[in-house]
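The complex appears here without one of its protein chains, the remainder shown in place.
After this line comes subunit A, so read on.
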Amino acid sequence: MSTNSTRTPLDHIRNFSIVAHIDHGKSTLADRLIQTCGGLAEREMSEQVLDNMEIEKERGITIKAQTVRLHYQAKNGETYILNLIDTPGHVDFAYEVSRSLSACEGSLLVVDASQGVEAQTLANVYQAIDNNHELVTVLNKVDLPAAEPERIKEQIEEVIGIDASEAVLISAKTGLGIPDVLEAIVEKLPPPKSPGGENAPLKALLVDSWYDTYLGVMVLVRIIDGVLTKGQQIRMMGTGARYGVERIGVLTPKMVNVDSLGPGEIGFITASIKEVADTRVGDTITDDRRPTAEALPGFKPAQPVVFCGLFPVDAADFEDLRAAMGKLRLNDASFSFEMESSAALGFGFRCGFLGLLHLEIIQERLEREFNLDLVATAPSVVYEIAMTDGTERELHNPVDMPDVVKIDHIREPWIKATIMTPDEYLGGILKLCQDRRGIQTELTYVGSRAMLTYELPLNEVVFDFYDRLKSISKGYASFDYHLTDYREGDLVKMSILVNGDPVDALSMLVHRSAADRRGRAMCEKLKELIPPHMFQIPIQAAIGGKIIARETVRALRKDVTAKCYGGDATRKRKLLDKQKEGKKRMRQFGKVEIPQEAFIAALKMNDE
């Protein structure tokens, strides 16, 4: 299907993002908007229809922002084009939110009418304000008995400082209030601007790109000036790459081909681009022969902040893992990997992620979609090492730590964390933050809810901070963070020695003040996990040459079958075969064999 249109005037276009805290109902609201505007037939609808990845459906979360073009006939009789972008709520995917915002002029701020303002509500709304967005505030889930829209309105005004008197009360689930949302979009959100207009040289923002199995790399664009047409020769101003536009279309959310896109419009193009990594999100797309004078400001690429090693449990799967990672990266340029080899775990990859959820999701997808069994080493952040010779290095893997005598100092990433919590859990949370070297910068109350901001070293957060926070607050606290800066820290590399040999995959960088505790915990854990051997096995945690914790796995005292089963040697041989099979799943550390399972358990170890 191909629709050709005379250009839609700018004042009949509205581009907006739907932003909220995780699970406040963005995707469900998108469902209702699509449904009401007839974007999909009834039989094509499903819950959170835009969450099309299997893992999104299963976990009920949005990972990737999705764009939909809708036609809406307003009460004033006019038909508008609405481009909505549904964004993820989880902090790891904040980058998806920020690039979505830059393609729009307004946002729907969705707040759960019983939960109220949470950490990501704040983070996202401030981002929207920074992008000069107009806001339509929507209180969702008013169908729930616990909904308190009036109280939440007050809370929004108090905490965020925006006027909530005209907030639209809706239930994305039942459809209540959806027409009011649509009207508010048209009435309150501004139309897009096009400084140069339709006749100016093409200037478009590269909003996003992804890999489609049939069409290859697809690029989402927002036209600022000029017109993008099929067959046009375009140039990416940042990378300098040139392409011929092959296909132009919009998502309704089905792909619908169009011949061109004009100012204010959002749509996709394909252009024989090989890899998602060839496109740079935030780049400016222009006409190759008649380029625009000035590129858009663009934005910083998403940087992996958490690294870990991923190794196949079965060494024979290494090549499959490489292929699988390549495929996932086609679609997710924020995930990086490079080969790594570990004495303990064999060949694998050092991988970079946007955060722990991202890590978890990639690992799960590799395991499920590609049928691989993986071991992940402890997550680590990126350290900056200032060497005595004045050079600087980035450290992604504790194993690569240079000789300490050559290190002048080490800097680690710090974050600004916002935590919202019912005040009854405040004590526990303050202690947690304190234990993690946090510096409190703010503590305010709104009713019985406390809002805390802390500066924290990211390294303390990637360990198990989020799990601890959840358990302390019984799941009621919410948490958001963003990287702020690098600061010098008294960081040391802690090695774990089993039977005198360092186990590379267990080494980690820790703050000196936490080293004893972490070292002891790791040794105790390993003592439990390593089965007795024919000899006793010392387990030590060491910093440099200094042992800071020690445990011993005692030698096996007795392991002999007493009974003789007459001539039934088969039974004994079967047992021996089982033992041999078991040994195959052991990792050899010198003379010590650690079962794969034990190793995984040690890596998953919680703090206390």
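One rule holds in what follows: contacts are C-beta pairs under 8 Å (C-beta built on N, C-alpha and C of every residue); 3 or more make two chains touch, one makes a residue touch a chain; residues count from 1.
Heads up, the rule we're going with is that contacts and distances are computed from a predicted model.
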Which of "(2Fe-2S)-binding protein", "Urea transport system permease protein", "Heme chaperone HemW" or "Dihydroorotate dehydrogenase" matches, in UniProt, the chain that is not displayed: "Heme chaperone HemW"
Hidden partner interface residues of subunit A, rising order: 533-535, 556-570, 572-573, 576-577, 579-580, 583, 591
